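Everything on this sheet refers to the single structure shown next.
Note that one protein chain of the assembly has been removed; the remaining protein chains are unaltered in position.
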Amino acid sequence: MKSLEERIREIEDRLEIYNLIAGQPPSADTGAGDYTASVWTEDGEFDRGADFPVPRGRVAIAAGSSNPEHRRAQEHGIAHFAGLPYVRITGDAAFAISYLQIVVPDRVGPEFDVPNHGKTRGFHIHRISANRWDFVRGVDGWKIKCRRLRSLDGGEPAREILRGAFAD
Amino acid sequence: MKSLEERIREIEDRLEIYNLIAGQPPSADTGAGDYTASVWTEDGEFDRGADFPVPRGRVAIAAGSSNPEHRRAQEHGIAHFAGLPYVRITGDAAFAISYLQIVVPDRVGPEFDVPNHGKTRGFHIHRISANRWDFVRGVDGWKIKCRRLRSLDGGEPAREILRGAFAD
Partner (left out) sequence: MKSLEERIREIEDRLEIYNLIAGQPPSADTGAGDYTASVWTEDGEFDRGADFPVPRGRVAIAAGSSNPEHRRAQEHGIAHFAGLPYVRITGDAAFAISYLQIVVPDRVGPEFDVPNHGKTRGFHIHRISANRWDFVRGVDGWKIKCRRLRSLDGGEPAREILRGAFAD
């Protein structure tokens, strides 16, 4: 039987984890390296699959969102868009399964006009991925220990990540 | 005046409901029938509108996400993507109003290259729907009693669902 204090703490944990997931799009879309370094563990691992480098450690991960190529993506227009995550906490460890879109401006299509909402060429979903996040609690709060994502293109790797939501 | 324990319990209820909504995309996208059966009431009803069958009962609803047609959708690439839901709890009942996208890979368009984010043909929103969820609390936690969704195609049925957020 948990005490009220323990129950409150677990709720606060949950909300802290929501903010860690919600903070990823603004940090990726602005190249906020200091923030990124502050939310990963020293030995964190960010795995986007075989087509991308797999940075290890908070320094390398933070560098990934502030390199010149990433900066070009920002100037081209890029938005990371996070759906509602599924989160489970067990003591000082937690995981989340979440969906993430990468959205970019459409530069080639026709313009569309929506009443009261202006005219645009629209935006395009460049990628939608299944994400697994593993978190640990340290002396200075929750940190991201591992994040693994795979494109939801019909392949098995993304489904394997999603199935993690229901594993015991 | 609610006690601290009652207030904590209502918060836990809210977070449990967030996870029920967040668990739907991974279960639909992997055909997790056992999980689906475990989160619906015995007499649950899942209503996607006149163009689709309306399964009644947790067994029928769970079967819907593991049939061969649904499996074909998964192999083609399908992602359910849940927005932030509006949730209200009243004792042992609750409802949520949420938006949901169904996203599929674009198989016909040109490839686009985004710096630091690879090359894809992009993804396409196949449907976006307004969802109303009704939940009840039983002896083994919160369950989905009814979920009704309608396409946000400009028609009245979707708006009627959304207006439920503000009804007393």
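Note that the chains are named A and B in the order they appear, and that numbering of residues resets to 1 at the start of each chain.
Going forward, a residue touches a chain if its C-beta (ideal position, glycine included) is under 8 Å from a C-beta of that chain, and two chains touch if they have at least 3 such contacts.
Quick caveat, the model's predicted, so the values are computed rather than measured.
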Key: Touch with the omitted chain, as defined above, among B:Leu20, B:Ile61, B:Ile97 or B:Ile144   = B:Ile97
Message = From the list A:Ala32, A:Ile61, A:Ile128 or A:Ile144, pick the residue that touches the absent chain.
response = A:Ala32
Query = For subunit A, which residues reach the chain that was dropped from this view?
reply = 4-5, 8, 11-12, 15, 18-19, 21-23, 25-27, 29-30, 32, 34-35, 74-85, 103, 105, 110, 112, 114-118, 120, 122-125
Positions on subunit B where the hidden chain makes contact = 4, 7-8, 11, 14, 51-52, 67, 69-70, 72-73, 76, 78, 83-88, 97-99, 101-102, 104, 108, 124-128, 130, 151-155, 158-159, 162-163, 165-166
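Keep this in mind: only the chains that are shown with their structure count from here on.
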Rounded Å distance between subunit A and subunit B, as computed from the means of their C-alpha atoms = 21
